[in-house]
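Next up is a structure, given as structure tokens.
What you see is the complex with one protein chain gone and the rest in place.
A and B are the chain letters, set down in written order, and residue numbers restart from 1 in every chain.
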Amino acid sequence: MIRFISAIIRRDLLLVARQPAEMINPLVFFVLVVALFPLGVSPEASLLSQTAAGVIWVAAMLATLLSLELLFKLDHDDGSLEQLLLAPYPSWTLVLAKVFVHWLVSGLPLILISPLIAMMLFLPSEAVPTLMLSLLLGTPTLSLLGAIGAALVTGVRGGGMLLTLLILPLYVPVIIFGASSVAAAAQGMPVDGYMALLAAMFVFALMITPWAAGSALKL
Amino acid sequence: MSSLPPVNSPLLSISDLACERDSRVLYQSLNITIEAGDLWHVKGRNGAGKTTFLRQLAGLHPVDEGEISLLNNNARVIYIGHKLGLKEQLTADENLTWLAGLNGSSTQQQRYIALERVGLRGYEESVVAQLSAGQKRRVALARLHLCKADIWLLDEPFTSIDQQGIADEQAWLNKHTLAGGAVLMTSHQDITLAQVKVLDLSHWALQCSTNEHGDIV
Partner (left out) sequence: MAQFSWHMPRWFHQMGSPKWFYNFGGLLQPWFALAAVALLTCGMVWGLAFAPADYQQGNSFRIMYVHVPSAILSQSIFLSMAIAGAIGLIWKMKIAFMVARSCIAIGATFTLIALVTGAIWGKPTWGAYWVWDARLTSTLVLLFLYAGVMALNQAISERQIAGKATAILAIVGTINIPIIKYSVEWWNTLHQSSSFSLTEKPSMPAEMYLPLLLTVLGSYFLFGLVVLIRTRSQILQTQNGASWLLQHKDIYGAK
């Protein structure tokens, strides 16, 4: 089973290496969305620093969702999903391997660039570690829950909008606790509780996603 | 690789299999036993359910009615569908690496030999996107030589392959079935081998007639 998972991970990483745009696009999208806010609202530092946490989380969420659309779709379209499902291993291993690569390629870069974004939005510097930690705990949950939607819309034409519709409501708790933790840190309040909740949601997503996405792929 | 079973020992039994698509019955009460050494040519008009039948056998399409059971638990199945399962951005060799990696592992030498058998010597490190349609299908078919399986499920394996290639393929089919393997395949071309058996899905289609109101009964 380890060999099966590593075969998928190696293949997907190789594919990303051949097409690095796949990795860069969500990142550019993330920065772009964040940059639009000061343009649309106001460049005033006090206003931006107040909304920074929410803006960064919403942007991260949208970037994750957009890159999730192709999680299984490309494999479905060229038939390699069939071959992956035919391997003598349960489909949840396939889901976990693909989600892991997705997070590595689209979630991790967001976390790494978030201090820069935080600076652009005048987020108090003492909140930056919390921002990174909350993204570290939250983005895997986003990738996992999103994988359910991606698996459900795999065979559907124009599934991108549909995926957004299916998954965004499920993201509500993540954005609430993620953004609140950063806001709390900015006010100098303790954040342990938020982190525990974000971690709990990650564990929860880890429990339902393999089943749900795995059975959706087999439809 | 599991050693191939003696000819005529049953490999796969299909009982009362039915397929329904959007409340239209494509075939039903399909009973058949696939034996070692069998070469089945699955026939039927367009939309008769040939692809669905192969997908049901492979385990890719849900079986709501009837049963498909592998009689030999060690028997390995390989399915090459209409969609080839190749990543366009990867080379032929890289594609075979991950495909073989799903069931076990392969050495570069084994992969090169498999590619040579399908006439792709010198294309091992070519990116699949640059190959022609026929060459892509050959890359997919190279798996037959790389991952030794007992039952081959091939959906239109002759599509976009040239005449010489089709003759070569028939030679592999012949060798595989004589060695105790089984093949189920669809094709719009005739298979010239002597051992070929025809499985016409229209035999199991629901007999349609209309009543006095013009409704389908």
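A few comments on the model shown:
Convention: a residue touches a chain if its C-beta (ideal position, glycine included) is under 8 Å from a C-beta of that chain, and two chains touch if they have at least 3 such contacts.
Quick caveat: nothing in here was measured; it's all calculated off a predicted structure.
Residue in contact with the omitted chain (choice from A:21, A:39, A:172 or A:203): A:172. Contact between chain A and the unshown chain involves residues 148, 152-153, 155-157, 159, 162, 165-170, 172-173, 176-177, 180, 201, 204, 208, 212, 215-216, 219.
To be clear about the criterion, only the chains that are shown with their structure count from here on.
In whole angstrom, the spacing between the mean C-alpha positions of chain A and chain B is 38. Chain A makes touch with chain B in their complex at residues 3-4, 7-8, 10-11, 14-15, 18-19, 77-80, 82-88, 218-219. Contact residues of chain B toward chain A in the complex are 58-60, 62, 77, 79, 81-90, 94, 98-99, 101-105.
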